[in-house]
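What follows is a short report on a single structure.
Let's look at chain A:
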Amino acid sequence: MPDIVLNIQNISKSFGALKASDGVSLDLREGEIHALIGPNGAGKSTLISQVAGKLKPDTGKIDLLGSDVTKLSIAERAKLGLGRTFQISELAMDYTVLENVMLGALGKRGGAFRFFMPVMKDAELRECAQSAIERVGLSRHMHKITSELSHGQRRQLEVAVALTLEPKVFLMDEPMAGMGAEGSKMLTGFLDDLRQQAPILLVEHDMDAVFALADRISVLVYGKVIATGNVDFIRNHDEVRRAYLGEEAT
Partner candidate 1 sequence: MISERFLNYTVALLILGMALGAWAMDEPFLITLTTKAVILALAGVGLNLALGQGGLISLGHAAFFGLGGYAMGVLASHAQNFTPIMETPFLIEGTNSMPIIWLVAIVVSSFFAFVIGLFSLRTSGVYFIMVTLAFGQMLYYFSISWPAYGGEDGLSIYVRNSFPGLNTLDPIQFFGICFVVLMVVIYGVNRLTHSSFGLALNGARQNAQRIRTVGLNPFKIQLVAFTISGAITGLAGALFADLNRFISPTMFSWQTSGEIMVFIILGGVARLYGPVVGAALFILLEHWLGGLSEFWHIYLGVILLSVVLFARGGLIGALSKKENTNA
Partner candidate 2 sequence: EGHGKLKVGMITTLSGGGAGLGIDVRDGFMLAIKESGNDNVEVVIEDDQQKPDIAVQLADKMIQSEKVDVMTGIIWSNLAMAVVPSAVAQGKFYLSPNAGPSALAGKACNPNYFNVAWQNDNLHEAAGAYATESGLNNSFIMAPNYPAGQDALNGYKRFYKGELAGEVFTKLGQTDYAAEIAQIRASGADSVYFFLPGGMGISFMKQYAGSGVDIPLIGPAFSFDQGILQAVGDAALGVKNTSQWGKDLDNETNVAFVKTFQAEYGRLPSLYASQGFDTANLLLSAMGKADVKDADAFRAALKEADFKSTRGNFSFGNNHHPIQDIYVREVIKEGDVFTNKIIGTALEDHADAFATECDM
């Protein structure tokens, strides 16, 4: 299957007695948005962390674009083309919006070991950064210090940084959180387009967005995938409704 870009095979991870990932297998295909949903504490972020390289799985294997990355570091995976956003913003808070995004552009270029030329005057990098800022709608705040952004604006910035990397695979952990109704709507439209550029593994509790976007949905409960399927299948899956959706789906 050549169109599988990310293949998670039988991953397990325990914290003491707690099995946060319990034999999880998932894949992500070219051009799709694969949503990962599940109750709080089900192990979604833990799974994302293992794919991104922040946590090492106890057992199992992860293939990215055809190569085994299970043993690679975060930076090496990012270089291979993995872009991610965090559930809780990870940004350089003293930097301006532009500077934060420039970091992404630097990463895209593949190295920071240039000691002499002023980086903010580097037209190529700047171009790349500015277009990403524009795409998420932060242009107005380009020179604002990140710590002065509102919560929602930070979420947008986080997406912008990931964009500059022009990743081949996106991992997004609750990008909608804190976005506000309008922001969520905008981001939904944006992700809809983005999937053409790179497929997205999307963790999200905002069911409106998930149902609007997802090609496939996997449901994680207590570290196990209990169901995978298209929107209708999941929406009507009894166990999923009981464990996660509640009345909402009705």
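Candidate selection criterion: all candidates are chains of the complex that A comes from, given by their letters.
We adopt the following convention: contacts are C-beta pairs under 8 Å (C-beta built on N, C-alpha and C of every residue); 3 or more make two chains touch, one makes a residue touch a chain; residues count from 1.
All figures in this text were calculated on a predicted structure; none of them were measured in a lab.
Participant: Since the rest of 1 or 2 are in the complex but keep clear of chain A, which one touches it?
Facilitator: 1
Participant: Which positions of chain A touch candidate 1 when the two form their complex?
Facilitator: Contacts found on chain A: 52, 54, 73-76, 78-79, 83-84, 86, 90-96, 98-100, 102-104, 106-120, 122, 143, 161, 164-165.
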